[in-house]
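Left out: one protein chain. Kept in place: all the others.
On to chain A.
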Amino acid sequence: MSMPKENDMSSDFEQLSFDVFRDLLDSIIVDVASESHRIARLGLDRNLDKEEEELRLSAEARARASDPSQSGEANAKYVVDIFGQTHPPVASEIFNCMNCGRSIMAGRFAPHLEKCMGKGRKARPRTTRSTTAAQNRS
């Protein structure tokens, strides 16, 4: 970057600061340009060509739509086991709770039991002889 000679001799901090700032900025601009250049030339930027991108997205959408293991509730978290079966992330079989007799979904059974065995009405602390004794003591 060329500068008029007066500035070389000038003790004007303002101008000097500005020049230093300019210099820093130019370096950073080169960095950014270089990075973008590299990404483009190496083909790492998958979105570079708009039509390409649209084709890719529509192909993905079509694949997702025709995928047989797709269910309404969850997203693509299905793991296929060695027999080719897929298991939905939330177990959906319904049965009757042996404690309270309600029909519960298997995937919700544990939290249900937590509350079911821990309360009649309250959320958790089950009033037994020992808890009431502890309350009376304190």
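Assume contacts are C-beta pairs under 8 Å (C-beta built on N, C-alpha and C of every residue); 3 or more make two chains touch, one makes a residue touch a chain; residues count from 1.
The rule is simple: contacts and distances are computed from a predicted model.
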Name under which UniProt lists the unshown chain, selected from "Large ribosomal subunit protein mL66", "Phosphatidylinositol-glycan biosynthesis class X protein", "Transcription and mRNA export factor ENY2" or "Importin N-terminal domain-containing protein": "Transcription and mRNA export factor ENY2"
Chain A residues that touch the omitted chain in the full complex: 1-3, 5, 7-11, 13-14, 16-37, 40-41, 43, 45, 47-50
